[in-house]
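One structure, as structure tokens, below. Some questions next.
Here the complex is missing one protein chain, while the rest keep their positions.
Chain IDs A, B, C, D and E follow the sequence of writing; residue 1 opens each chain.
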Amino acid sequence: MRLLVINPNSTASMTEKIGAAARRAASSGTEVVAVNPPHGPVSIEGYYDEALSVPGLLHAIQTSPAFDAVIIACFDDTGLDAARCLTDRPVIGIGEAAYHFAAMLSNKFSVVTTLARSVPALEHNLHRYGLSVRCARVRSSEVAVLELEHAGSDACARISAEIGRAVEEDRAEAIVLGCAGMADLADQLATEHGLPVLDGVSCAVRLAEAMAGLGLRTSRRGGYAPPPAQKLRATA
Amino acid sequence: MRLLVINPNSTASMTEKIGAAARRAASSGTEVVAVNPPHGPVSIEGYYDEALSVPGLLHAIQTSPAFDAVIIACFDDTGLDAARCLTDRPVIGIGEAAYHFAAMLSNKFSVVTTLARSVPALEHNLHRYGLSVRCARVRSSEVAVLELEHAGSDACARISAEIGRAVEEDRAEAIVLGCAGMADLADQLATEHGLPVLDGVSCAVRLAEAMAGLGLRTSRRGGYAPPPAQKLRATA
Amino acid sequence: MRLLVINPNSTASMTEKIGAAARRAASSGTEVVAVNPPHGPVSIEGYYDEALSVPGLLHAIQTSPAFDAVIIACFDDTGLDAARCLTDRPVIGIGEAAYHFAAMLSNKFSVVTTLARSVPALEHNLHRYGLSVRCARVRSSEVAVLELEHAGSDACARISAEIGRAVEEDRAEAIVLGCAGMADLADQLATEHGLPVLDGVSCAVRLAEAMAGLGLRTSRRGGYAPPPAQKLRATA
Amino acid sequence: MRLLVINPNSTASMTEKIGAAARRAASSGTEVVAVNPPHGPVSIEGYYDEALSVPGLLHAIQTSPAFDAVIIACFDDTGLDAARCLTDRPVIGIGEAAYHFAAMLSNKFSVVTTLARSVPALEHNLHRYGLSVRCARVRSSEVAVLELEHAGSDACARISAEIGRAVEEDRAEAIVLGCAGMADLADQLATEHGLPVLDGVSCAVRLAEAMAGLGLRTSRRGGYAPPPAQKLRATA
Amino acid sequence: MRLLVINPNSTASMTEKIGAAARRAASSGTEVVAVNPPHGPVSIEGYYDEALSVPGLLHAIQTSPAFDAVIIACFDDTGLDAARCLTDRPVIGIGEAAYHFAAMLSNKFSVVTTLARSVPALEHNLHRYGLSVRCARVRSSEVAVLELEHAGSDACARISAEIGRAVEEDRAEAIVLGCAGMADLADQLATEHGLPVLDGVSCAVRLAEAMAGLGLRTSRRGGYAPPPAQKLRATA
Partner (left out) sequence: MRLLVINPNSTASMTEKIGAAARRAASSGTEVVAVNPPHGPVSIEGYYDEALSVPGLLHAIQTSPAFDAVIIACFDDTGLDAARCLTDRPVIGIGEAAYHFAAMLSNKFSVVTTLARSVPALEHNLHRYGLSVRCARVRSSEVAVLELEHAGSDACARISAEIGRAVEEDRAEAIVLGCAGMADLADQLATEHGLPVLDGVSCAVRLAEAMAGLGLRTSRRGGYAPPPAQKLRATA
């Protein structure tokens, strides 16, 4: 099985880190191809970055060799709907993957993300997916995305402190880490706090394997119907 | 990996059929152990049957040899919350598995279940999971559970007709089959109607593999905290 | 009029206390028959206890002499839906009774229950009944059910302190006591805090009298349709 | 016990009919005092009539001899919030009484009211009470309020036909009659259609008895706090 | 263009202040006619005051010379639905105007109103308009309406402190001032806190101009259908 994992920002070191996390999470026999658009925002923190990264993300899908499923490796689930119009293979956002998993492992979860600027976009996604009724609160740790790339920062300690507040104030039974760059912190934080801590990259990898393994396809009716051929040609 | 698949009704032929469907869906290397309580309702159609099947279901979990995840193979997700108190391994209901998958493959789905009597329980589950905002309608085909066991019935034709109405009237982009006994009809109906038709058994098997493969556990905090030992002893 | 009041746990002293509370609340001319299953959990704190108590509860309904209404005297409204399939007489849970009353005596109420473990089940009930939009918050006092049975505990003081926080932090206009065992504290706490404090047992008794007095019946159509006779025989 | 039943419109014959229905529904020992404002709309069909009837309704409360509870006998629950500011006795609207009862006797109910013009006000009430999640649909029979006063009209047949559609199209398990003037049709329609048909007047009478019998009071905190004395004097 | 601005309370000095605020907000060429009922509550703080002010408000609409739109200048949007039955010209409440504007200038806003007693009515309005999903919290400053009329009070400082809490605790991105009497504080508070602070009077004036300028009319179908002529005559 071949998974196309797209980091929609243009920071190659982050793509490598995400790719490594995806490979660690994948079943044996799964090939992970991690890519990023050559241009576009260096990190995705809020609506503006999201919007600008989507064309590159779509282009990556359109020009990729055959794949069995697509993973959008940004916690905002950037461009998810548009990507689903381009292929009948399952397309999974790492945000939605983590939310859906958390909803089946706990009664109520909280999200700990990077900057306050990113909170409303995540809240809107949860509301739209219907899972806002299962989410106690979306919290920001005020750790910037690229800070997570620097060894020696106190990023993990600040995220851990925010998890502590989620347990205490929100009565969260599970935590979703709200950034692809936090993938390698999940196990340590789960042990520390004694509850499930979910990383979207690994959830999405296994979920994509699950759907592709069953031969499931994205619906071609209604909102995800493929665009007419001349539109695809014009924009490819 | 070892999956404990529990058919909460006491009809052994249905357990066999579910077990076979689960094995077809499972990855190589996954062992499926399909069981049912020795006593209790012969089928689960509505609240009363649900309630009576739960103690047998819990007993099956408590007395089973080690497993990596549990699947509750009744579309009502019978006893799901209680089961989660008994083990920290993931516990997945086939109803929720299919709903969550459908929500990631379509904008809006409809459910086609057996009898009208079962509709409110499914609506309540969807409302609670938050996914009622993604479900256009829960429809009954008026095919009884045990009718699905009889070769030569027109059950499939009646289910197909109901799917046709869901596409026409609800603008459903995907269909969830609302009974474990419909597992073997999914592929044929998907081809016939040209949209994803989801069977909960196979969705749950792959989802359980996904969660267990990542080492994820059910939260032990809050609502799923394990009961005190003396209670477990008293009721085991 | 004859009310069947079922304490779904097997602690006879608690049944006596609930029976006494029900009799104090009942109109003259109402006979209260308080029963509990001979076996099953000694208290109901969370999903597991709930599930195990239901068959005994249903058996009590099936084997009871004639009654005009049934009251389920556990704040989780344990087995409510299944019970409604067994009789066309009104079946009232003490949780729902208190919530519905509180919604007509205040703009917004809070619930003060026993343990954190019980909170999600109550939140799910409120969500399902629709009354979560009228409930500010479900709070736990960390007083265990059986602690309420011991004279000399500081249970009442801790419950009172939690009510104080509900008034201050939630702007609750009324309080619902979230445990059958708190029935005898309501008046004192109402006086102390100067707002309505609702006990589910007394609300349910009068509500059952109200419905039965009007000759109202539980619907036999759809979700509460009686199970087929052979199923009832098999499980009675 | 003394119940003050206020018909907020000024049609005395309708007050008599409502009073008679209330007395039939009341327990022995309950005195029903049915009044209407001397002036104001002759029937309440929509927002404008509602608004104009409220001052007379409030005046009736302020000038009435002592009572144990108040019933607002218009299905729009006209002036309910304002009335609750005037007394700490329970104040019950016949609409809310019927909705709350229906929510405990069925999974889902439909409302059959008079004119299309009245539908949005009822929908708004249901939404606010939280009970819209339990209501399948609010339907109008296009029978005007005062038509219900005329023997020989085909009003009952048209209401019955609308109930038939609610059962067929909405899968309603119970019906709420959406007008005080339909009180005397409930039993006949319940028999005809084989499901609970709820009349708000009788539900409200028994509910008011239930609350008053327990000594319950409307909260004086927050939204129902009594207006300052000088305001009451100025407007009495 | 001629706007009829109705202060539904009977305090003429407040009408003058509202009229002046409306004129400052209006486009050149717009005539503002600010009126108040001669009798009725001197301020509107809660449900009781609301109810009593409506007949005077409706009378003002019925007896006013021609206008292009109506503004109800009380933050509870007092009598809005009834007023819409009386004219096909747009009728705008200052509460709804500010909420709708805030929803287009921010992801999430908080409301700062006068007394705790007024909070539930505003929450109900937001719920009904659908905009409660965009409102973080309705807060009371415990500044009484008429206090706002007194120079030298510390009202503005207390409102400002409450805005500070909304920014800190609710992560509000914009603030809606919840009282017509706060109209002249908006600019200063916006500068002080560095976010949009919306005053309902000015929002409503420009919104009314916008709708009337396009020739838009209130729907005459369904809930806002005009009452029959004989009812209008009887109550005018």
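Operating definition for what follows: a contact is a pair of C-beta atoms (placed from the backbone, for glycine too) under 8 Å apart; a residue touches a chain by one contact, two chains touch by 3 or more.
Predicted, not measured: the structure shown is a model, and the values here were computed from it.
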Candidate in contact with the missing chain, chosen from E:47, E:75 or E:224: E:224
Option from A:19, A:40 or A:196 whose C-beta touches the chain left out: A:40
Residue touching the undisplayed chain, where the options are E:27, E:62 or E:188: E:27
Sites on chain B contacted by the missing partner chain, in the whole complex: 107-108, 133, 171
Chain E, residues in touch with the chain not shown (by the definition above): 25, 27, 90, 92, 96, 100-101, 103-108, 129-134, 167, 171, 173-174, 194-196, 198, 202-203, 206-207, 209-211, 213-214, 216-224
Hidden partner interface residues of chain A, rising order: 40-42, 45-52, 54-55, 58, 79, 81-82, 84-86, 116-121, 124, 127-128, 222-225, 227, 231, 234-235
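Operating definition for what follows: only the chains that are shown with their structure count from here on.
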Chain centre separation (chain A, chain C; CA means) in Å: 43
Rounded Å distance between chain A and chain D, as computed from the means of their C-alpha atoms: 51
Two or more partner chains touched - positions in chain C: 107-108, 116, 119-120, 124, 127, 133, 171, 222-224
